[in-house]
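I have a structure I would like to understand better, so I am pasting it below and will then ask my questions one at a time.
A protein chain is absent from this complex, but the other protein chains hold their places.
For chain A:
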Amino acid sequence: MQEISRVTSGIPGLDQILAGGFIKGAAYIIQGQPGAGKTILSNQVAFEHAASGGRVLYVTLLSESHERLFQAMDTLAFFDREKLGNEIAYVSVFQTLRDDGLEAVVKLLRKETKRHKASLLVFDGLLNARDRAGSDFDVKTFIAEVQGQAAFVGCTVLFLASSSVTENSPEHTMVDGVIELSDTLTGVRSLREIQVRKSRGSRAIGGLHKFEITASGIQVFPRIEALVDHAVANAPALEGRVSTGITNLDALIGDGVPAGSVTLVAGPTGSGKTTLGLHFLSQSSREEPGLHFGFFETPQRLRAKARALGIALPEEGNPSLTLEWTPLADNILDQLGYALLDEVRSRRIKRLFIDGLGGFERAAAHRSRLVEFFAGLMDQLRLLGVTILASWEIREMVGADVAAPAKEISAILDNMILLRQIEEDHRLIRSISIQKMRDSDFDRTAYAMDFAKGGLKIGEPLNARHTPAHPQTPTG
């Protein structure tokens, strides 16, 4: 089987969903409403192409003036004025189209592609060309001719279209790929998404993927659960236990949690989830670097909390522990996932505390994919040999009921520790119980738990106390 020659898009994440980039000499339609990001995407591809030694012919019809375009692009990092007129030529063929028709434009494009030795042709204004065409047949002929002559010289073509080219459109049938950009409002948030709607000869990752536009240009975040990594299936299971940092908790679960496992620490606010996480991270070392990936407390507040409780964390600046705080702003779910994976990879993290999964949940525009997202993320993290504690907030302040999402998610987790607050003699008592522990025997007793000097202390079994605890706890 012959390997298909590809041209990198130069856009982070886009090559992944295109199964390796654009096919060299193939033609693609980049479509989307005005403001969706087509111009930025095509210019970014153009400049990255030129930066890697390619040459670009960027052809416009009735669009904004080239100077206006340059002014807009000037704010983006990839734009380089030195390349204009050298590696990248912007030309307008409007007058040729108006005066002499599509056939003349095809001839002009052939000459210009050859003159500039272009290996990438961007044609902005496919719908204007369609307007000038007499029939669907003319449109198909135009695309076939432009594509055919470009392919002949190994030049890849991107046609930009400002509205949706449907599957029935003549253009759609003629090109090798269709990429759609959209910008929709979800609640008060603007949501940019990209979809490969057609991909001839490549197994693109279908469905919607988020992207963002920053001063660096476009970055695409392929859906994490769509990246099937065969290494996950073949990854060896880690042996041994990892201490939680609380000696008598370790004793309840067989000397710590299983290495490489994921433990959910569920409980209402104030029940001690973050404190348990700080205990876990206090055991971070040069051999087992730790990461706090949190959404609620800043590094300063976390350190203050640890100091107040007498939990000794590695000092600030010590590479054994990284405290990473992401505010609950307009986060993109997959972007958070990639940021976490990058931190874990680059710092060779072995102890990870995610505080909490709710930060990811809030970033999810499509909640129905959360379980698959977490499953994909945890698979990638397991592959990196990291042992994970993740907190999950239960809404009910007092009692034992675990909210439904945790039940769904618990199926993909190895272990679950439930922290509760129960009312006893008109005062709140904290308790801890192990709900699930992978491949291990564990103490199923619920214990009283409290904050003391040195952090969390596990006390006597609840059933040894005067008032019995609420007996009902969910199973994972």
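Operating definition for what follows: a contact is a pair of C-beta atoms (placed from the backbone, for glycine too) under 8 Å apart; a residue touches a chain by one contact, two chains touch by 3 or more; residues count from 1.
In the analysis below, contacts and distances are computed from a predicted model.
S.K.: The hidden chain: which UniProt name fits, "Tripartite-type tricarboxylate transporter receptor subunit TctC", "RNA polymerase subunit sigma-24", "Thiazole biosynthesis protein ThiH" or "Response regulator"?
M.R.: The record for the missing subunit names the protein "Response regulator".
S.K.: Of the residues A:Phe47, A:Tyr90 or A:Tyr338, which one touches the chain left out of the display?
M.R.: A:Tyr90
S.K.: Which listed residue, A:Lys111, A:Arg189 or A:Arg345, touches the chain dropped from view?
M.R.: Of all options in A:Lys111, A:Arg189 or A:Arg345, contact with the hidden chain holds for A:Lys111.
S.K.: Extract the touching residues of chain A with respect to the undisplayed chain.
M.R.: Against the missing chain, chain A presents residues 65-67, 70, 81, 84-85, 89-96, 98, 108, 111-112, 115.
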